[in-house]
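With one protein chain removed, the remaining protein chains of the complex are shown where they sit.
Our next item is subunit A:
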Amino acid sequence: MQEGWYNMETLLNKPIPTSADGLSRVDGRAKVTGAAKYSAEYNQPNMAYAVLVGSTITKGTIATIDTKAALKAPGVLTLLTYLNAPKVPGHVATKPQKPGAKSGPLKIFYDNKILYNGHPIAMVVADTFERAQYAASLVKATYNKQAHDTKPPKDLSRGVGAWDGKDFTRGTVDAWKTAPVKLEQEYTHPSEIHNPMELHAIIARWDAPDKLTVWDKTQGVRATRGDIAKAFNLKAENVQVNSQFVGGAFGSALQVWPHEVAAILGAKVVKRPVKLVLSRPDMFTSVGYRPYTWQKIGIGATADGKLVGITHEAVGQTSSFEDFAEGPINTSKGLYVSPNVTTRYKLLSLDVNTPTWMRGPGEATGAFALESALDELSYALKMDPIDLRMKNYAKVDPDNGKEYSSKYLDEAYAMGAKQIGWDKRKADAGSVMENGWLAGYGMAGGMFGAYRDNTVAKAIMKADGTLTVQTAVSDIGPGTGTAMVLIAAKVMGIDPGKIKFDMGDSALPFAPMQGGSATTSAVGSAVNDACVVLKEKFQKLMGNGGTDKPDYVKILKDNNLTELETVTRSQPGPDNEKYSMQSWSVHFVKVLVHPATGVVKIDKVACVADSGKIISPKTARSQVVGGAIGGIGMALMEEGIIDHRYGRYVNNNFGDYHVPVNADIPQIDALFIDKPDPYINPIGAKGMGEIALIGMAAAVANAVYNATGKRVRDLPITPDKLI
């Protein structure tokens, strides 16, 4: 290992956070007692139940739908198909922008076209769930089948489809080919399905012909309000969206999906509140997924490890009717200093449902390829993988020349290396046996843009000394409420127990969607700013410039006030343009691989996040641990499998689509740089949700190579690929 940069005694001797450190979740009691209510759990008087029926073919048109038996089944209130469903105002027939352009997001019950297997063709609404489900089983359709295509072609090297994003070049095109040490490899990862534990669900209730209330699983109550209002031609303020608790989403609830439109339609027809809960198989075809992506990396370096060039090509799967593009090639532009970078990104249209962002989105896909290639290069150079990364360490953003607002990735490498025991790693792959298992170490990192959006927060101090903070954010699990309470407590100088944080309600002041790792940065800044303004109001009432610790109760009483409030808007400033803002992570993994069976056991994990100031230590640690586990799933088991003869998922359930279970996961060390970013926002916090996962799959793959000498470039790394 390189001398000189490892000497950071204080940092390296920081205690490792435990699961018991820090403030427990403010909504934790509701979650452990069953009091926390998710979208399907607001049962309404006289509520009816909806169940969707999906197509059993992959491409073609509906010839006939036999609904007689279903309509005769007990309790059925209505059965909607494209033939009788009321028109959705937002489903206007749009003329293609240009010849051959796609029709856009799926319009449910719009026409007789079948665009993928499982395309909703009917919805039964009945007075009980059981009756709706039974009646749905009686709906029979016949089809005019067309030949479908769900299988990506073997050779994607020339690219397919079209994408408006232009090829990117810095320096010379494909310069890696001129380097003394070089390699070119292809990497694939299959479609991965978010599969949050909570099934996507909505309860829709029309309060008046132009007024609607929904309890809906969404990562953004305001965005959902806007989309529903647009679809049904309603005033936004006449649509009330509630999403108090969200049982995970990982990106699957960033948009309004067809089933939500269907439930709202159903409620309109039966004039009763309607509940629609997707089934687990529905979750594979209704709410997006991380798309199958093929990648090719060409990378070259000088004999001493200086990068000469990187060429990163990617082809991502999308649907025949809607383009979904993400950023698998982004990381190659900026993670390392390379004078020459070429990227090419194309989309492959297949007869499948449309993908969407999934945690770490394209960057996680890209980091698997890039960080695997870096590892391969380190072996070709006979160089330590950390040394290779340090040799090409970027001190300013190679993509745009901007200074970083903060970057301590070098320290993160050192912390992680120490924690995993990197010095025990042998450079000879496949050379270490421990109790009959092959042992190996791997590392990989990642980066993700650190963002901050406009947010408005309201803060109210009441006569009893309690503070209520409100904004229309959702919390899909990271612990937003807890972080916000801690921010408010710090500014106001009061006990967190006296603070209540309201969210998940579209009537509250504007907050962006919980996505892109921007919530703590954006919403946290608004909470901070609102509390600063509120405190100043109190200090003003005190006169003489006030004190740093106002007695809020006394001031309210002295001024005959029952409460004092502020509504404050918080937004990014010029610094957010001036600097390159990124969060960084590095993951270290030790694996054991059974030589006879190819079973991979994750033995040790150490993750280090450089995400600025840590606001809420307990929930931050859990977020990093959870991201690492998501990455282990991506590396070792997750794969949506379609039988291409039929175009249909064959593993659309938790028995066959494997996600990590408790027995797959060891203790995971989550470490933090915990240094505030001075420019991104007033609280110094950068994003963490994405980087917790980005790079993890490559770290596992690299450890598997170190253990076995077998390089698996096609995820997931299942035992059959190792024996």
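Definition applied: a contact is a pair of C-beta atoms (placed from the backbone, for glycine too) under 8 Å apart; a residue touches a chain by one contact, two chains touch by 3 or more; residues count from 1.
Criterion: contacts and distances are computed from a predicted model.
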| item | value |
| --- | --- |
| Protein that the absent chain corresponds to, by UniProt name, given "Fumarate reductase iron-sulfur subunit", "2Fe-2S ferredoxin", "Glutathione import ATP-binding protein GsiA" or "ABC-2 type transport system permease protein" | "2Fe-2S ferredoxin" |
| Residue of A:630, A:647 or A:716 in touch with the missing chain, whole complex considered | A:630 |
| Residue among A:16, A:101 or A:197 touching the omitted chain | A:197 |
| Touching residue (missing chain; options A:190, A:442 or A:479) | A:479 |
| Subunit A, residues in touch with the chain not shown (by the definition above) | 18-20, 24-25, 27-38, 40-41, 43, 65, 67-69, 71-72, 74-79, 81-84, 111-112, 128-130, 134, 195-199, 245-248, 250, 277, 279-280, 476-479, 618-619, 621-623, 625-630, 653-655, 659-663, 665-668 |
